[in-house]
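Of the protein chains in this complex, one is absent; all others appear in place.
Let's turn to chain A:
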């Protein structure tokens, strides 16, 4: 089973990850890799650089950032291949656990649709 963990943060309150955190996250990612469960992961560039295309009534509008009012945006993702949802949840918990108390952070775990 594949799961995508979407890491949500509020750009208004999220601190810059410091070197210690980067190292800790690196360790969890290494652990996931060594366990053979990590398929892909990356952080996303800040929402201020994003572009949105909306389509209503067949009409498209392209809007460039910054979207400063955005709350709880996706800051990064991991794609995991695990035996069960519980395992994906456990890995995600380990990923969150390295973040200090200054972080308000949330992980959304979604199963990727696959043929049965």
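The rule is short, and it goes like this: a contact is a pair of C-beta atoms (placed from the backbone, for glycine too) under 8 Å apart; a residue touches a chain by one contact, two chains touch by 3 or more; residues count from 1.
What we mean here is this: contacts and distances are computed from a predicted model.
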Protein name, per the UniProt record, of whichever chain is missing from view ("Cytochrome c", "Na+/H+ antiporter subunit D", "RNA polymerase sigma factor" or "Carbohydrate ABC transporter permease"): "RNA polymerase sigma factor"
Candidates A:25, A:44 or A:79 - the one touching the absent chain: A:79
Selected residue (touches chain absent from view) among A:49, A:64 or A:90: A:90
Positions on chain A where the hidden chain makes contact: 33-37, 39-40, 79, 81, 83-84, 86-87, 89-90, 93, 97, 114-115
